[in-house]
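Every protein chain but one is kept in place in this view of the complex.
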Amino acid sequence: MWAILVAAGAVGCAVIAVSVRRLLVSALWLAGASALTALLLYLLGAPEIAAIELSVGAGLVTVLFVFAINIAGEEPIEKKSVVPRWLAGGIILAAVGLLAFMDLPRLTMGLPEMAGNDFMLNFWTNRRLDMLLQLILIFAGVMAVVGLLSEDPAKREHKEEGK
Amino acid sequence: MIATKTAFTLLIALPLVAAPLIYLIGRLVYRSGKAKNNPAGWLALIVLLLTAGLWVLLYLRKKTETLVLITGQVTMAGDAVFLLMSITAIALGLMVVMFSIFYMRAEPGEEKFYALLSANIGSIIGLSATTDLFNLWVWFEAMAVTTYLLVAFYKDLPGSLESGIKYLVQSAAGSALILIGIALVVAETGTLELNLMAEMLREPNALLLAAGGLFLVGFGVKAALVPMHTWLPDAHSQAPSGISMMLSGIVIEAGLIAMLRVLGVFLQVTNLFGPLLLGFAALNMLVGNLMALRQTEVKRMLAYSSVAQVGYILLGFGTAFTLGVSDGSISAFFHLMNHALMKGLAFMAAGVLIYTLFLRNGSHATLKVTDLNGAARKYPLAALAFSIAVLALGGLPPLSGFMSKTAVFLTTFYTLNPWMIALVIFAALNAVLSLGYYAPLVNRMYRLEASEAVKNGAPMPWLMALPLILMALLIVVMGFYPMLLSDLFIPAGVNILPYAGF
Partner (left out) sequence: MNSIEILPVVIAAVFCLLGIGIYALLVTRNLIKVVVALQIMVKGALLALVAAGRLAGNVDLGQSMALTVIVADTIVAVVGLALAVQIRRHFGTLDLKSIATLRK
């Protein structure tokens, strides 16, 4: 029973996160969705990744959102959307519905027993390369943030010229 | 002599490991004030030359040895597709660096540009070698993340920021869809190894079709399949010209190859994806050409032309995937290499004009079609190179673009399938249509009076001439000797269809 409640809670938080107007509130509901996702991961038998998701997804990312919203500021934007809502909703419902319909019959077979697991060992030996590549991702991410946010006094002069 | 395995590891690792070093050295030397200009560009040039040297070494060894590198579960295979994609990335990267040394000079954060460029080339090399589905996603993501800043490099220009956020959001949404696809495949097969997967998949089922569809859409964002192409014209036109060359010449193609590698596995199960690719080919050609016709900015026009050119490449691959004729994929790889050359040269020549007409005068204005008027008199080399590039793109004989485009059309035609023949006729009409925007550009440069911008233009730096001449020469030579690089694209074309069972 727990799983159903947790899953419904995560989806509910996600719905609220995208529908509230205040950004800060939205970020907090996202953190809620993230925490409940982590709990669902735990129930799935993945305690390690649940802990990481809880600290990174619900913790770190939320802090980053709060930072960004602090700098950028709250801004109420009128609700009129780019794509008509009924059209967007219809397309998504059709596409995801089709996807779910195609997958559900195969995926609802029973689960195999859990093998004795050692997540970190598996990660460090079998998926070593993915781990190394994370360094590249982090490097590129740091470059991007530094590059975008650094204030260079010399650069200010020809701002917005010729556009 | 170094061992083959070491050389293979180095080829993949060198541009990636060098990236932070380029940044650090460039930053420290420039900050210390000892050097007048930032050394980062020259460092990147050296790194890429070394990488190219390693590639040549591996290419020679490949004749007698197989290149395989295993780390844990992940296998990197140096097959023919890898050799082709990596040398295209490295060679184009070399041209970009040579061109950018003057183009990017005095931009703040120059060292970040070269560091990310090097990391980007490294991730394309890795992407083309891996045979592990999830590892492929990680390389793919690395390729995307390294380009985000490069696209929005002019962080004080509104257009640049707007294209950056569009690119980021669409790429990120696409890669989330790929992840769901990976999850479905893992649930079905329990493995991530593409070769193993191909052996395990025997009968079609709805789950795998859904996964294939997700891969098609997810990778399709990066490969600019219409209608997932909307980020492309913005990103390609707003990025620094060197980055436009990279994005157009190799990054979208790398996305396409990643998609084909994955979809190749599904060929056992279903023959649905070949015709789908052909459908996208037709859409891409039509939309790309029609949109290019109405553009007034040069780089935006070239960007839409890339959408159309992806269509021609897809036509070849689609034929191969539908009917199992490796001729289709061979000619598609031929056109892919040619496109990197032609579009690279076109963006570079446009970049030379942007540099001499605007950047040198401290302006970040966009290059309008009308600014090209009379450019040939003052910038004969740039105008000639630009003309060669766009005429080759338009498929004018005897340039290389004509050869590869004809090769794609002919292989599709010789399947003698009525649908295919109709598609070839449609593609040929599109090729004629494309001359409708390429030819006037040439006309403007040679026949019209010099525009205001050209009259006030600065002289062209010497270093820009070298890559212009090299690439223009290669286009002309490949027109006369189309089989010059056939050792690369013929094995690659056979290689991409390994599990087809045709």
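When the chains are written out, they are named A and B in that same order, and each has its own residue count from 1.
Going forward, a residue touches a chain if its C-beta (ideal position, glycine included) is under 8 Å from a C-beta of that chain, and two chains touch if they have at least 3 such contacts.
Everything numeric here is computed off the predicted structure, so don't read it as measured data.
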Selected residue (touches chain absent from view) among B:182, B:250 or B:359: B:182
In chain B, positions touching the absent partner: 134, 138, 141, 145, 148-149, 152, 155-156, 158-159, 161-165, 168-169, 172-173, 176, 179-180, 182-184, 186-187, 189-192, 233-234, 237-238, 291, 300
In chain A, positions touching the absent partner: 1-4, 7, 10-11, 14-15, 17-18, 23, 26-27, 30, 33-34, 37, 40-41, 43-46, 48-49, 52-53, 56-57, 60-61, 64-65, 67-69, 71-73, 75, 77, 80-83, 85, 88-89, 91-93, 95-96, 99-100, 103-104, 107-115, 117-119, 122-123, 126-127, 130-131, 133-134, 137-138, 140-141, 144-145, 148-149, 159-160, 163
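Just so we're on the same page, only the chains that are shown with their structure count from here on.
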Chain B-touching residues of chain A, taken from the complex the two chains share: 98-99, 101-103, 105-107, 125-130, 133-134, 136-137, 139-141, 143-144, 146-148, 150, 152, 154-156, 158-163
Partner chain A, residues of chain B touching it in the complex: 16, 19-20, 23, 71-74, 76, 108-109, 112, 115-116, 119, 122-123, 126, 134-135, 138-139, 141-142, 145-146, 148-149, 152-153, 155-159, 184, 187-188, 205-207, 209-210, 213-214, 358, 362-366
